[in-house]
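Here's a structure for you.
For this view, one protein chain was removed and the others were kept in their places.
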Amino acid sequence: MTNRNEEILLEVKNLSTYYQQGQGLLFTSKKQKQVCKEISFSIKRGEVVGLLGESGSGKTTLAKAITGITRNHTGEISLYCNRPQMIFQDPYGSLNPAKKVLWTLEEPLRIQGNSSKALIRKKAFEMLEQVGLERKIAERYPSQLSGGQRQRVCIAEALMLDPKLLIADEPVSALDVTIQAQIIRLLLKLHRDRNLSILFISHDLRVIYQMCDRALVMRDGQIVEEGEVSTLYSHPTHAYTRQLLEAAGISQ
Amino acid sequence: MGKLTARLEEWKKKPFLLRIGLIMTGISIFFIFVGIFVTPYDPEAMDASSKLAGISFKHIMGCDNFGRDVFSRVLKGSATTLFIATGTIGIGITGGILIGAFAGYFGGVLDELLMRINDAALAFPSVLLALVLISLFGTGKYQIILSMGIAFIPSFARIVRGEFIRYREMDYVQQAKLIGAGSFRIMFVHILPNTFRVLVSSILIGFNNAVLAEAGLSFLGIGVQPPDASLGRMLSEAQAYLFSRPGYALCVGGTLIFIILGFSFSGEGIGRKV
Amino acid sequence: MTLLEIKHLNIEFHDHLIPETVVFDLNLQMEEGEIVGIVGESGSGKTMTALAVAGLLPRHGMKKTGEILFDSRNLLFCDRKVLRTYQGREIAMVFQEPMTSLNPVKKIGWQVEESLKIHTDLSEEERYSRVVQVLQDVELKNPEEIYHKYPHELSGGMRQRVMIAAAIVCNPRLLIADEITTALDVTIQDQIIKLLLKINKATKMGILFISHDLSLIRRICNRVAVMKDGYLVEEGLTDQIYQNPIQEYTKRLIAAVPKCEKISLEEEEV
Partner (left out) sequence: MKFIIKKAASLLITLVFVSLLVFLSFEFIPGDPASSLLGTQATPEKVEALREEMGLNRPTLVRYLDWSSGFIRGDMGTSYSYHIPVKEMVGGKVPITLALTLLSFCFTVMIAIPLGIYMAKHAGGRLDSFLGVLNQIMMAVPAFFAGILLTFFFGLVLHWFTPGGFVSYEVNLGKFFSYLILPAIAIAIPKSAMTAKLLRGSILEQSELDYARTAYSRGNSTNDVLWKHLLKNAMIPVITFLGMVLADMIAGSIIIEQVFGIPGLGRILLTSIANRDYPVVQAIIMILAIAVNLINTIVDIIYHQIDPRIKYQ
């Protein structure tokens, strides 16, 4: 697959993100805390890249910087495709509880404003089918769905705008193992069928192994190691990677 | 028929307090509404022969010191009170949503500035703030609405702001940003509907407070001016005849409590549904 | 010697319109000093079982039948006063969320010491030295300093260590660990597991380890019970179950555990 897809979709150069501690006019001095430190990497078309790290390592911050949700950063983020979309960890917080599934699915195209209502609806139902949900789900509220169903709806919503790059931030961590496996398969299938690039963020080394071609290991805002998953797992060079593999009981 | 039983089932599922509250509020609003068109007597008509008459079939709440029928005046007064409360809440909630939404959603310097003003205003009890504003705007029905409305904005703004701060970091709001929704769309289409339950509850509690505040101001004589009747004003008149005709004060006060209880039960019931 | 015996345990909730049974006819036995795992997905009834053993089920709105025998006394139906003499002294429990499970306005020392205050006649100095000792046992550095700290000043891993310290301070014979590593990072998880194994070895404390994570269970437990929808599906030695699962559900559960293998989509369509 590497020959066909040499085209780079995302290139990050020397990215540092900042977090403001205490905002205020009076007394509270603004403190800038650096979260990501001088990060560089790239993602090619059709590639699944894993981002591995523990809590507080800056994974989510990095994702939010790439998608443009937060803008407090220095360095370069070059995108050679449409705006990447994102799936979040908590399937209970990522769907608007006040809106029906259909409304949520239609919203991205409604905001774009250049498709007819009928067309939008048609596409929403197509997308529901693609993520393996029944049509009747469309009329439900998020509170009436299971965790796995919600995560599928989130994936459908993210794909409504046909992004070339999808950022999945711990999309299976909050789910039961059997559901986890289903969602992973779904993502892999979408990757295959749509030639979708995925930046897959997780703390679970095994899931990363299953999903990804390449992985980045992140610690305290820095990428400590990067490489093909198979080589990375069999021949870790950085001590932290070794420690992670050992803690997860994968020693080869 | 089936539809009716279904409705009844749904009604029975609602919390007990909410049901009681809605019934009480319904009764109050029904009487007040009818009172706008028909009252047993002309609320202004004085009758020297029945000055301070007691409770009887002719005058179910008796008569006041000018011989006016208290029941008719209570109907009229409740209507004024409710009208003022509605106006007050209208102004308060509109201002509160605008200020709270902007401050909560955008945060930062705007939030700091708006909330500092808000806190300074909130530091005053709303009745006191309304008093100050009345001394600026003068007395009269509409001035009262304006004064109380402004005085109620800070508390609503604070509630709305809290809700917006809670929701702005939610993943679905981040998601909305990603699909290209503008700030206004996110604020009023994505976030606002989620605050409705809290808003409805605080509106009902606000009604309760507005009725109390209006009655308090009118009681002090700086609220509604004659010839408009108001429950608070009637209570202050009734206080003078407390010994000779305690029924007068009790009837007026009872009505006031009934109306307030309706709102507070409903607000409480809705809050408890969560 | 048998430490704990659960016989025909049924737990039914009656706080909604329709009664909901969360545990059906559960039988489980545990030897002194043994580490037994209960594994299952959310809603399988594993936490309810743990709470029942710890005597922490709500007293109203539910129906319980069966027996939980500890020291040949049925803890499920004994007097609250008797139960309290076991709680914290003989049976202790550690929970999933170390942040919310500690009282936010009390100092660490106070919270670790509490069981000693309730169950022993130790003097203040004796209690203090025991608390410092136990904080050291759970591998916390500077126990004297930590004694005077509040929960929010510690990291997640440290808080969970404090929870364990508070649980083992009276040397209980049974420690119930309910998903205690779920909220923690992998490296911290690893450390906590090693700590539990060390404690078990040193004090012969029985551990009832509840988790959804099969790979963790495999590392720590001699025996495991698999639960689903309130039923005990399969029970036996961990290695045996892992290698030769009998029940269909167990097979599926083991198959679903992410392994270091690539998934081929052709095998089974989504």
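For reference, chains read A, B and C in written order, and residue numbers begin at 1 within each chain.
In the analysis below, a residue touches a chain if its C-beta (ideal position, glycine included) is under 8 Å from a C-beta of that chain, and two chains touch if they have at least 3 such contacts.
Fair warning: this is a prediction, and the values are worked out from it, not measured in the lab.
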Out of C:K46, C:H119, C:R161 or C:R218, which touches the unshown chain?
-> C:H119
Which listed residue (B:T39, B:T88, B:S230 or B:S264) would be found touching the missing chain in the intact complex?
-> B:S264
Give the residue, chosen from C:L9, C:M48, C:L76 or C:L102, that touches the chain omitted from the document.
-> C:L102
Where subunit B meets the chain that is not shown, the residues are 17, 116-117, 119-120, 123-128, 131-132, 134-136, 208, 212, 215-216, 219-222, 235-236, 238-239, 242-243, 246, 249, 253, 256-257, 260-261, 264-265, 268
On subunit C, residues whose C-beta touches the chain left out of the figure | 54, 56, 60, 80, 84-89, 92-93, 95, 97, 100-106, 114-115, 118-119, 150, 152-153, 163, 166-167
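What we mean here is this: only the chains that are shown with their structure count from here on.
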Express in whole angstrom the distance between the two chain centres, defined as the mean CA positions of subunit A and subunit B.
-> 48
Computed distance of Cα centres, subunit C from subunit A, in Å | 33
Along subunit A, where are the residues that touch subunit C in the complex?
-> 54-55, 132, 176-178, 180-182, 184-186, 188-189, 192, 203-207, 209-211, 233, 243-244, 246-250
Partner subunit A, residues of subunit C touching it in the complex = 41-42, 156, 185-187, 189-190, 212, 214-215, 219, 252-253, 255-263, 265, 268-270
Subunit A touches which residues of subunit B in the complex?
-> 107-109, 112-113, 170-172, 174-181, 185, 190, 193-194, 196
